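Missing here: one protein chain of the complex. Every other protein chain is in place.
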Amino acid sequence: MSSPSLFKAKVIKNARLNVEHFILSVRPEGIMPAAQPGQFFMLGIPGRLDPLLKRPFGYFRVKEDALEFLYRLRGKATAIMSVLDAGDEVEIIGPLGEPYPLPKPKKVPLLVAGGTGIASLYPLADAFGGEALILYGGRNSDELLLTEELRGICRVLGLATEDGSVGVKGTVIDLLKEFLAGKNKNRHVVYACGPRGMLKAVSELGLEGYVSVEERMACGIGVCLGCAVKTSTGHKRACKEGPVFRIGEVVFE
Amino acid sequence: MSSPSLFKAKVIKNARLNVEHFILSVRPEGIMPAAQPGQFFMLGIPGRLDPLLKRPFGYFRVKEDALEFLYRLRGKATAIMSVLDAGDEVEIIGPLGEPYPLPKPKKVPLLVAGGTGIASLYPLADAFGGEALILYGGRNSDELLLTEELRGICRVLGLATEDGSVGVKGTVIDLLKEFLAGKNKNRHVVYACGPRGMLKAVSELGLEGYVSVEERMACGIGVCLGCAVKTSTGHKRACKEGPVFRIGEVVFE
Amino acid sequence: MSKRLEVKIGKLTLKNPVMTASGTAGYGAELSEFFDLSRLGAIVLKGISLKPWPGNPPPRIIETPSGMINAIGLQNVGLKAFIDEKLPFIKKFDVPVIANVLGTTVGEYAKLASRLDEAGVDGIELNVSCPNVKKGGIAFGLDLKAFYKLIRKVRGCVKQAILIVKLSPGAPDICEFSRAAEDEGADAISLINTIPAMEIDISCRKPSIKNVIGGLSGPAIMPIALRMVFQASRAVKIPVIGMGGIRAGEDAVKFLLAGATAVAVGTAIFVNPRAPINVIEGIEDYLKRFNVEKVSDLIGGLQL
Partner (left out) sequence: MSKRLEVKIGKLTLKNPVMTASGTAGYGAELSEFFDLSRLGAIVLKGISLKPWPGNPPPRIIETPSGMINAIGLQNVGLKAFIDEKLPFIKKFDVPVIANVLGTTVGEYAKLASRLDEAGVDGIELNVSCPNVKKGGIAFGLDLKAFYKLIRKVRGCVKQAILIVKLSPGAPDICEFSRAAEDEGADAISLINTIPAMEIDISCRKPSIKNVIGGLSGPAIMPIALRMVFQASRAVKIPVIGMGGIRAGEDAVKFLLAGATAVAVGTAIFVNPRAPINVIEGIEDYLKRFNVEKVSDLIGGLQL
């Protein structure tokens, strides 16, 4: 795996998908980092003391010489990100963390995304060259992003919204259970990314596969021990041993 | 005098005069504040914690519905100001402080400006309707701003630069001494604004008139007592009893 | 006006839990140009001493990351001028007036307190924690024995007003000092005062403020203030007035949850003279958004 680096990048575009979601496209100074699906980058605005820390964002894709991040407005840092313009400078560390492992031969990749969890599963789906199944849920249609593009890079795309505005009414977990009903669980390898509650629910279904967790991170590079995740073998670092963990490894409370 | 208010304003223009100097034009929400020459405004970017405090800037002029400030790049806050674009929002308090008093009849106003001190003397010269004399000094030609415009609003404009690139070679104090040589001091009322050293020198010439001082300010409205100026009658607030003081009142050390 | 925001400190009922912090609102006149002072829960005035004090030589302030240092040195008009010239103005407003006092001896504190009590202020806040005056003040805030003696003596002098003791963030044990204030009959404690700090100008290699050391305030210290308020409020039953970096309703809610009965807004006033009003309105918004019936339901409501 390529080792991480610290680099500056210029914003090329900051496209608003809808009221809360954006795609930030940046051109790194120097060479394009070689990231793998599941890895992430720490992103910040140089010189600012408030917010002080960089924030983690999943590797989404490289498109036309630009490194892209799919992000949702959440608090202080993402609010500042959302007003970045072309030409503005950001500072980035990455690629960081462990990527999603490849499935054993003959197993079908089943991607389960909740909300912005799609950001890291999108490049994974792409890497499977149309073979993946994707189940994707959100609270409403605004939280289901890029569905047309996704359809083009997977075999099946199942959608669920809690308000029923798109796809099945319910959570992605409902969708997953329905999908698995009567099927042989062992045929699939699950890749799940989304809110903690969703990952917990996925982990309780006795499936083989991986979850990608989100923890608050100070450094992203493994030195602060701030991103501890409780696992069956003690605390592990979400940024270093994770963010991708085998199902069953993380102890959700 | 109109009482101060707190208001938001939208940036209309942020014109760069040269490498270190800018004119910021903003349109206040609500009515245009009625400021007098010598008064100032506290200006900040809402919501930022670093820099935390607003910064004081002299009332420069109102032009085409815009309130304008002439400012020089100095540190943190002015660096952020310098990258403001049209449409950005600023928060302002003012007008604040005591303006320059009018001279007694028959006295000739003699304005002595050092560097950005011209910002508050410019509107004063304008108010005298072409009657004022202006002596204006800076380190080099880059520090002598708007000389053409100034020529249009005063009787005499004397220039000095320390490197001799424009006008007399020397400080504005040299220029002032030369100007006064052989003249009756009592015919003039001096209005001086500029660096501390310059104000001190002006104060030592036995002239009648006023100096406008610059002190670090936290509040600008008179509540913090942070801007204390040592005067012959004890500490006074630069933001409230000042920034304009009668010559002889301020004890320069 | 609904009673949703009401809180009680001793016998005093405040219409809302938001005060100004001493030294950041002068004696009220300047702020009255920006909002109606009657909207405040209480106004805490600039600290006063027996005789007028000239304060420290300038420069007195410097900005730091998300904060500022000040070394005003308690410049003030003195007790007599305060009572004759400043008090009448602020008494015209429908707002409890709290005087903040600083002495160099127990006797001075006692005199200040009894005179102000007679002059009809609603509360007296003892500043035993000013880092910016050489003698007195902070000495009492750091020495438990002297502290006990001081509060006992002053308590005896205050009949009408409520008595608030403002603790030093440098106190060796904040809980001990809080309990001492409670034991000796204080109606409330307030904290935190500014934290001793320093900044240096590297181009001239001098301290940025003339007094060398000053007090740090503003958002930078909020996490420290919040922790001390949490600890102090669990140590005593009397109300705690929390302060340190508060600029918005959300910040105030944090202090209330941590255990404060009321809060004070200081440095934020310098940034925005209407900050106390924003804080009041922000608390109201929070109550609505989270369906909390009244502000007193928040006090100490932190879930551990």
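Read from first to last, the chains carry the letters A, B and C; within each, the first residue is number 1.
By definition in this document, contacts are C-beta pairs under 8 Å (C-beta built on N, C-alpha and C of every residue); 3 or more make two chains touch, one makes a residue touch a chain.
Because the structure is predicted, anything quoted here is derived from the model rather than measured.
Asks: In the full assembly, spell out which visible chains the left-out chain is touching.
Replies: Across all of the complex, the chain we cannot see touches A, B, C.
Asks: Write down which of A:Leu145, A:Cys219 or A:Val244 is the residue touching the left-out chain.
Replies: Of the candidates A:Leu145, A:Cys219 or A:Val244, A:Cys219 is in touch with the missing chain.
Asks: Of the listed residues C:Ala25, C:Ile195 or C:Ile241, which contacts the missing chain in the full complex?
Replies: Answer from the full complex: C:Ile195 touches the omitted chain.
Asks: Any idea which of C:Cys157, C:Val236 or C:Ala258 touches the chain not displayed?
Replies: C:Ala258
Asks: Determine and list the subunit C residues touching the chain excluded from the picture.
Replies: Missing-chain contacts on subunit C: residues 64-67, 69, 142, 172, 195-200, 202-207, 212-213, 216, 218-224, 226-227, 230, 245, 250, 253-254, 257-258, 286, 290, 301-304.
Asks: Of the residues in subunit B, which ones touch the absent chain?
Replies: Touch with the absent chain occurs at residues 49-50.
Asks: Which residue numbers on subunit A touch the omitted chain?
Replies: Touch with the absent chain occurs at residues 3-6, 44, 49-54, 76, 91, 93, 215-219, 221-230, 234-235, 240.
In this section, only the chains that are shown with their structure count from here on.
Asks: What chain pair has the highest count of contacting C-beta pairs?
Replies: That would be the chain pair B-C.
Asks: State the chain with the largest centre-to-centre distance from subunit C, centres being mean CA positions.
Replies: A
Asks: Relative to the centroid of every protein C-alpha atom displayed, which chain's own C-alpha centroid is closest?
Replies: Minimum centroid-to-centroid distance belongs to C.
Asks: Can you check how far apart subunit B and subunit C are, centre to centre, with Cα atoms defining each centre and the answer in Å?
Replies: That gives a centre separation of 36 Å.
Asks: Touching two or more other chains, which residues of subunit B qualify?
Replies: Within subunit B, the residues that touch at least two other chains are 49-50.
Asks: What are the residues of subunit C that contact at least two other chains?
Replies: Touching at least two other chains: 65-66.
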